[in-house]
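In this view, the complex is presented without one of its protein chains, the others remaining in place.
Letters A, B and C name the chains as they come in the text, with residue numbers starting at 1 for each one.
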């Protein structure tokens, strides 16, 4: 099966290229980039030298891609741009997995508030936010277009959703602190992201208004049937990849750590990409870099009555490209772990 | 005035050596270390090569130090060991500034619970925890022995105390996430602290039971007149120095961001080592490394009703040795910023 | 085909475990470790959580391993210990690929000078140092035991050997500066390798007497037919993985950059793991981390008459475990790139 990547020159595009080049069931047949059209793949992504099968960046012409024999496209584009390509490709009968925010939010109004005008609102009913471990399996037959979840949301939804559904935790006073490697900001040539500025530095940003809130809270509500407001505090940490999320949330009256683990075990039994660590053993972001996993654990603090939950993932793999490949695997009937 | 350091071979000892060698009002007359006795200072702390005034590590003989003409001693020792030296030195009429936990906790029972047996409990009534910006000025004449605050506690108490006193925030649902550079763990040759293990890694540790809680909560109670329980989530971050603390706390009914800033400004007017940044401008740990400052700011989140407060400091300076020098400056009548 | 790893708890053991777990042609059937016997693989190597096929560390009993149905063993042990296991396993008819120095040096006398007593000297005639891109293909049928090359030697031999053979460079005044990530020192809990000591630091070590010289110079002599002495200056660099080697060597009289590239192209035509970059485009160690490649390029400096050659590799992959897997692939008739 032939697949293509539209916009493969950023950090998640790069990881996607590597995953798809090594994938046993698909052939990466096209990589496009407006900036790099005409350049060999390895000239832009030197880590694939010798393994790039001679691929060359082509121009991102939507009509040409829609007319090609490629069956499935990944969009690794900025939001806004993604919607435009999605329209053409869906119209051409292609399957589309979008890594941008354009189809992550079901409510147009919420999208508009956080991101501005939507460029393909008519596709929203045909799109679906799919977090494979949480989304009910039926999605595979219903959709033309899948939105892969964002990096922060994945690290938050995976631990929280089963606990809210099982009423093990309260819906109030949920406090989430996330620390992301610098690749989370994308490949932007800005002073703030220079090596000298970010090395040996931790800094909060986007407090009280981060865009990922839209997606996180909509998903929490959809999965658990009630509006849920969280405090989300994102930070930049001095590392290239990885997200570490620490969630503090009051236990429900009578809620125990055993119930918490039971809810997790039930939700994620047999899911290879969610690893549940024993209470007291905290996950380490370095252990998941390069993998498609979320590792997580929790403790109960009897002094405060809170659970403290920690989860880690690779922001570019389970938080972006790996999850997109996992979605493809499920959608196309490949083994879930193929190429991961 | 002659000063000495007992136990100068760890990371805070090293910073203390540098600060005291360059201090305009005191002469560093002795540095002791059981391990390094007999070695030139610069052989153990190479960053002071050429500026070490020919100092050599001597053995840590408490009686000899107590009989010397040195007027003030800093103890940069593990807890437990510090108490023993403090006893001998105080008995010899010396001023003592202790950087360990031994005299940070006024209640013997609390100390015992977190640290085990106390080796000089009779000194507790004569000792004082001094955080210069928070402790009432009278302490200078009352004490023989000062406990310098711990690194995490400083980054938490400085923002919180004025807000609790001013009733701008609630006393419940205080959630503190702190991220410390690896030097916070000391110079320990353990696998966990190897470069390869810690680089590109974030990891929570000590959840629900960190020793610094004893000190933080005792101080919060002493300053604000009521018991206060916090959720304290410490983490290791991939950097050498620096602490970044993010505090989420509900605003009191009617509490506004203006009141929060007013409380801070009143508490810290004219204090050079507390820098209050405008709401929305988050502090960066890298900007305070090498300084004796706490930089902090806050925002109000209307969605949750919380304040999100961020503070940063250098764990080895304001969180340890710089603060100890600041204490000495105040105790001995030097300008507060001398040598800092 | 079943394979096993003896001594899988260090950094190259960890990489080897990951490569073999994902390898399409072999089954990792045993991992041994004296320290970790009885622990699940993922408890010691958390990065393989969920992908460890339930493997548990077993004791490193040489006789039991020799009697097992495992056909090929990798030894990821310190030198000295490796020889003892090699003796038992070879006697048991197993194929052995040794990642230590024990069988890298053909001359016993040289081994003894650099490493001390050899524990299985009778095996030396049956062992072979195999750098797949340089060793003549016949080795596959001749040996019982293969020594995988060291990390520094690989980054030096790959660029130098074809140039010496082609007489493009002189045999004198070869100056090699290599910079290695900290994992090159192994997983040693020593102060020197702590995060705080190594971050933001570069330091030379082992000048004029590094053990890898024995292996490098013996190979240069074997391949080129004449003794060759080099200046080898190793350094520690503040990164986890990767080696960057810069070689300065006078061009032979009349030697041109075109001849240099021609010699390289001839030697490495069709070899996927040696990537030759154009003159002027210098390789970056980060681009090869996680790959089994050597990337290299060269420039001619008309001012000095020297070539300046730069090569990079991942010290744990092409410099250790990846190369060992490549050797297995060739030895067992698998595709050279299988699992890499």
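To be clear about the criterion, a residue touches a chain if its C-beta (ideal position, glycine included) is under 8 Å from a C-beta of that chain, and two chains touch if they have at least 3 such contacts.
Please read these numbers as outputs of a predicted model, since none were measured by experiment.
From the options B:102, B:133 or B:295, the residue with contact to the chain not on display is B:295. If you put the hidden chain back, the residue from C:240, C:293 or C:318 that touches it is C:240.
In the full complex, the hidden chain is touched by subunit C at residues 173, 175, 177, 179, 181, 197, 199-205, 207-208, 229-231, 233, 235, 237-242, 244, 246, 248, 250, 282-286, 289, 299-304, 306, 308, 310, 312.
By the touch criterion stated above, the residues of subunit A touching the omitted chain are 11, 181-183, 187-191, 193-200, 238-240. Listed by residue number, the positions of subunit B touching the unshown chain are 46-47, 49-51, 199-200, 272-273, 275, 284, 286-288, 290-291, 293, 295.
Here is the rule we go by: only the chains that are shown with their structure count from here on.
Chain A has the C-alpha centroid lying closest to the overall centroid of all protein C-alpha atoms shown.
Chain geometry summary: the mean Cα position of subunit A and that of subunit B are 39 Å apart. Centre to centre, using the average C-alpha position, subunit A and subunit C are separated by 36 Å. Centroids built from CA atoms put subunit C at 46 Å from subunit B. Those residues of subunit C in touch with two or more other chains are numbered 199-200.
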